[in-house]
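Okay, here's the structure, questions in a sec.
In this view, the complex is presented without one of its protein chains, the others remaining in place.
Labels for the chains are A, B and C, by order of writing; each one numbers its residues from 1.
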Amino acid sequence: MKKILKLGIVGGGPGSWIGNIHRISSGIDGKYKICAGSFSRNVKTSSSFGSSLNLNKDRCYSNYKTMADRESEREDGIDVVAIMTPPGSHQIIAEYFIKKNFHVISDKPFASTYDQAKKLYSTIKKNKKIIYGLTHNYSAYPMVRMAKKLVKDGKIGNIEFVNVEYVQDWSNGIEVTKKNSKKIFRWKLDKNVVGSSAVLNEIGTHAYHLANYISGLKGSSLFADIKKFNKKINLDNNAQVLLNYENGAKGMFWTCISAKGGNYGLRIRIFGSKGSLEWVQNDPNYLRLNPSKGAVKILEKGFHEADFSKNFARVKSGHPEGYVDAFANIYNEVADHINSKDNKKIRYYPTAHEGLLTAKFIQTCIDSSRKKKWLKF
Amino acid sequence: MKKILKLGIVGGGPGSWIGNIHRISSGIDGKYKICAGSFSRNVKTSSSFGSSLNLNKDRCYSNYKTMADRESEREDGIDVVAIMTPPGSHQIIAEYFIKKNFHVISDKPFASTYDQAKKLYSTIKKNKKIIYGLTHNYSAYPMVRMAKKLVKDGKIGNIEFVNVEYVQDWSNGIEVTKKNSKKIFRWKLDKNVVGSSAVLNEIGTHAYHLANYISGLKGSSLFADIKKFNKKINLDNNAQVLLNYENGAKGMFWTCISAKGGNYGLRIRIFGSKGSLEWVQNDPNYLRLNPSKGAVKILEKGFHEADFSKNFARVKSGHPEGYVDAFANIYNEVADHINSKDNKKIRYYPTAHEGLLTAKFIQTCIDSSRKKKWLKF
Amino acid sequence: MKKILKLGIVGGGPGSWIGNIHRISSGIDGKYKICAGSFSRNVKTSSSFGSSLNLNKDRCYSNYKTMADRESEREDGIDVVAIMTPPGSHQIIAEYFIKKNFHVISDKPFASTYDQAKKLYSTIKKNKKIIYGLTHNYSAYPMVRMAKKLVKDGKIGNIEFVNVEYVQDWSNGIEVTKKNSKKIFRWKLDKNVVGSSAVLNEIGTHAYHLANYISGLKGSSLFADIKKFNKKINLDNNAQVLLNYENGAKGMFWTCISAKGGNYGLRIRIFGSKGSLEWVQNDPNYLRLNPSKGAVKILEKGFHEADFSKNFARVKSGHPEGYVDAFANIYNEVADHINSKDNKKIRYYPTAHEGLLTAKFIQTCIDSSRKKKWLKF
Partner (left out) sequence: MKKILKLGIVGGGPGSWIGNIHRISSGIDGKYKICAGSFSRNVKTSSSFGSSLNLNKDRCYSNYKTMADRESEREDGIDVVAIMTPPGSHQIIAEYFIKKNFHVISDKPFASTYDQAKKLYSTIKKNKKIIYGLTHNYSAYPMVRMAKKLVKDGKIGNIEFVNVEYVQDWSNGIEVTKKNSKKIFRWKLDKNVVGSSAVLNEIGTHAYHLANYISGLKGSSLFADIKKFNKKINLDNNAQVLLNYENGAKGMFWTCISAKGGNYGLRIRIFGSKGSLEWVQNDPNYLRLNPSKGAVKILEKGFHEADFSKNFARVKSGHPEGYVDAFANIYNEVADHINSKDNKKIRYYPTAHEGLLTAKFIQTCIDSSRKKKWLKF
């Protein structure tokens, strides 16, 4: 029998939708078995939730430290911890588990402030045996990987413009007032929980990561304009950023959580000297390739010129894959890395270093918007 | 701890892609545990494949009958069998397990001929305690369920036209010759394995089922034109059918396995007295609703007017779901039915009766095409 | 100064929308000047309408025969007549003008019955100096011409399937009753005016023509099912046809005037041994090319691989053209043919022969639907 990784979970208890996504994703390829969890600070809640997942009661914890301590003492203790708490605690929890020698899969953002990010990154770098994966799940769609491959292979030439946006409407169509804002945005209004910027930490982080992931570029300077919802609601809800990339390319970035009718979602376009690419998350199995000469091509997952995408697909050509399938790719790839540390293999899952760069971008956005200046980063 | 159903598998061994889909689908909601399997007629193959799934060797069988016999004797024997062999054996295997009182989840088609279908249906009807689910998986997409709901609620009025097609290219772009046809079509050339009609049993069955599933209508007469690939290759590859539905609606049906560039896939349009609906599997999270008065609406999974679709979704609005998510819905619903036989609950998974009707449709197509006549069915 | 053709018009008076289209189309390229017209059987109406077009009163007629007679006697008489009356009179008017040696541009259908069509065709063949153009305007879109070129150049190989439909809702969303049907369908209920079949003569004729125009194929046999609106309304509103083409290709054809929410319009797909094409009139500046190997291509008017389409475009790449632009192409091409009868030049406008074939198709549909048999044609 092949080795199945024993997985522990922190967060993701009753009412957490991302918790369910992590659990399903960990199970899809049969490489993990959930063995322990700290699902709530309330003992009973954590225990009853763990039972619903068929965990033994003695492995249902109400405190992540206890969990790390006990699991590191058990012979059959977990191999990997998956962290899916709100952003503010990602760093502290991850560090605690890393120091106990557990591998980590963390929900995004890497950390909720740049300071936290630097600390966590340093801890990870010091513990070289630890595998750390960050669930920037959009980067794991088969056609995003295809896009990355096309860029790397020079199919669109030198990159000249990057245009990315992630535009949602968290109000679900309801008019937001000071009164109902707590209910609608839940913990997003609390800086200690959400971190430096709600809109940037929650969805902007995905957009910036995706742009770098596909383009292989890093931003070098930016000019940002971040807006609060309004005077009464202490929540930044919109960020618009002009960017320079290290290779001289220009960028535009937009993220918003209050764009009414904004199910446009996550959309990226990259223009190079030989053509351009477009990918839209709402329709993730397609990739639009506009060569500078020749007709526009619609690459579809698994078909012909998108053959490379099959490496990240479970279902045949013509059969769509979705959010969960991409999310599961990250779990799958982290498991493979843990099980076989072949240094020559190309790894596709998002790393701590990518998390650090994203945190730096967010901090620079905040500073630039305040100073109304171009800032290097 | 909640009861997890013990699942046995027949078929789906090495090289079977549908096997992997069934296994993933059974695991997603944590309601099944694979405990036994007959993955190959070769003892060693079945055993080694079972091991890769962490099965005990004594529950890896090389014969479905032995599996049914032994599992029925075990105290910890399976509750449900999932059948994913080629069409020709669906009926005989299903009947054997039903007679041993196992619940059945079967891959489509229900049976490979109408005669087989009638036998199997009769056996199922006699064993009233048995739950039988048929994985016409397309009918389990959230937006297909939404479409069914809109029709049922009268949102498009009385149905007047049904237009459905499932158009693929199995050659994957290669020119098919007598020489390479065996390799490309594998067992699809053998009537004993594929049944009465390759194109109709393999993909046409999905299209006809989907039309009936959403419309709630049954066909009453049809005129069909089935074509063989060519004189040299004994495989029917194209079927075009004109239909009358029991309510007077007209229908058009097209299925093809050799439509070059045919990744258009599965597409259905239903026109009623108050408007029309369109759904396309390649883009499954959307449903187009054209009211006879008023602007076209694009309903998207989970959003606003498509609220009902949330009942069949695991992921938030704006986050696409795919083939596997829909497939898993059928496993989920069959499990719920087994676990709670509340007769008042509306069941959405496809049933034996639907399988029987589809088999009858296929047989009538074959007869009509031969006789060049409209035939009632 | 270049020669501008003097154009006379029959039909297209007050309230006729197609009249306006013909007039605009004739003017766009500056090759015609409207000089005479018979816009109504009522003298005053015809005269006042002609005045609004700046015609002299003595060239505003109330009878097409008088117009043909007088204009043939004038030194400055018209060169070309454009006929835009209801279908039932196309043949008789065209023949009268042809016999007076006028060139003819006629609105479709060629004639309202196959008998009429044969007569008209014979008259045209006898008058070899006469140029006759038929405004099957959809065939004049730049990307339809592009499609025809790709087929001719073998880019999709041997054609195997043709799928065409033209699906409208003439009721504009209103429930049609016996009472309001006269208002909604105007003269379409009168066989003497509309001809053999309303749905086929009015829109089906476009769809069949388009299929042949692009594919270069002729149908050889068909099986049709034509439906009347209902028992109370004597109007055929739906026709579904299975086809065999002369080269062995299979075809499906659907046309309907009562498909609620049916602004899907005119759509054609042609599948060959090397790939397939799709064109949709609602979005006419694009052509989808699905090669059997390689990614789907979206050819856009004027861009790169669609360079050939520039021959039929007036506006730069990236700037859409529409219905009127295509319609004007036919006027333009007929003018060029009249002005320069170079026999080596490829002519793209639809001809009398194409009109004859379409009339034959319609008659065969009517016969097949009645006899419930495959019929050769």
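The definition used in the following text is that contacts are C-beta pairs under 8 Å (C-beta built on N, C-alpha and C of every residue); 3 or more make two chains touch, one makes a residue touch a chain.
What you are looking at is a predicted structure, and each value in this text was computed from that prediction instead of being measured.
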Residue, one of B:185, B:303, B:361 or B:377, that touches the chain absent here: B:303
From C:125, C:319 or C:345, residue that would touch the chain that is not displayed: C:319
For subunit A, the residues touching the chain missing from this view: 156-157, 160-161, 163, 169, 171, 173-175, 223, 225, 227, 238, 240, 242, 250, 252, 254, 256, 258-264, 269, 271-276, 278, 289-294, 296, 372-374
Residues in subunit C touching the chain absent from view: 1-2, 4, 17, 20-21, 23-24, 27-30, 51-54, 168, 173, 263, 265, 281-285, 300, 303-304, 314-325
Residues of subunit B in contact with the chain not shown: 289, 291, 293-300, 303-306
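Quick note on the criterion: only the chains that are shown with their structure count from here on.
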Copies subunit B and subunit A - interface residue numbers shared by over half, same or different: same
Geometric centre distance via CA averages, subunit C-subunit A, whole Å: 55
Chain centre separation (subunit A, subunit B; CA means) in Å: 35
Residues of subunit A touching at least two other chains: 300, 303-304
